[in-house]
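Apart from one protein chain that is not included, each protein chain of the complex appears where it belongs.
Right, chain A next:
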């Protein structure tokens, strides 16, 4: 968890907003640092986290998590973290018997996939089992990332339906939160990616968009982060501008944010 990002978003592990969908988007750069931030943030906030990790292995997230002060292994052992390792289980889907439903079962289907088994997995992971689950705060679903599903042959509408059902269950029934990462390829011909990104943007309450600098690679400024609050809120003084833009630099254990043009290397 990056304290500077918490300040920008006006959140802290003690006061977690519930019932929100946060969309992480990256364009021209790697936005996975945001995923690591939210993973460690919600684990520190004592929430139950279901992490659908399709891009990297468990050990990768564990190593980065340890730098940020959380141990995924112990979180998984005590039941706070439910981890779906996409890379490993996709092999299981191909090799196991067909009758058993599997969250990634759409990989076996010939036609356009249906993500209902994945939704059932998330629902079972996050629904409280009455006897022991009072310890955790609100449930959280974290997905890294949704664009991989497009590459695996699932249609954009199917992914939108999956997120719709997750929202109905996790955000509304269970008063939890969802954080999902989507890539913006910037390719005008990739209509599915555009439909997915725009459809999710319209459903989300907060959009964090990490962009590469227009001028190219820079050693001191790794990119630009644009924060857009979409939840309709009354114009009170407490809620600041609807949209903020900052530049950032990723260091070994933290990320520093500064106003545009105000990088310490430049001043």
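Keep this in mind: a contact is a pair of C-beta atoms (placed from the backbone, for glycine too) under 8 Å apart; a residue touches a chain by one contact, two chains touch by 3 or more; residues count from 1.
FYI, contacts and distances are computed from a predicted model.
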Per UniProt, the name of the complex member that is left out, chosen from "Pleckstrin homology domain-containing family J member 1", "Cysteine desulfurase", "Elongator complex protein 5" or "Probable DNA replication complex GINS protein PSF1 isoform X2": "Elongator complex protein 5"
Touching the absent chain when the full complex is considered, from A:78, A:108 or A:164: A:164
Touch with the omitted chain, as defined above, among A:12, A:46, A:89 or A:116: A:116
Touching residues on chain A - with respect to the absent chain: 19, 116, 119, 157, 160-161, 164-165, 168, 171-173, 194-195, 198-199, 201-202, 207, 228, 230, 232, 234-235, 241-243
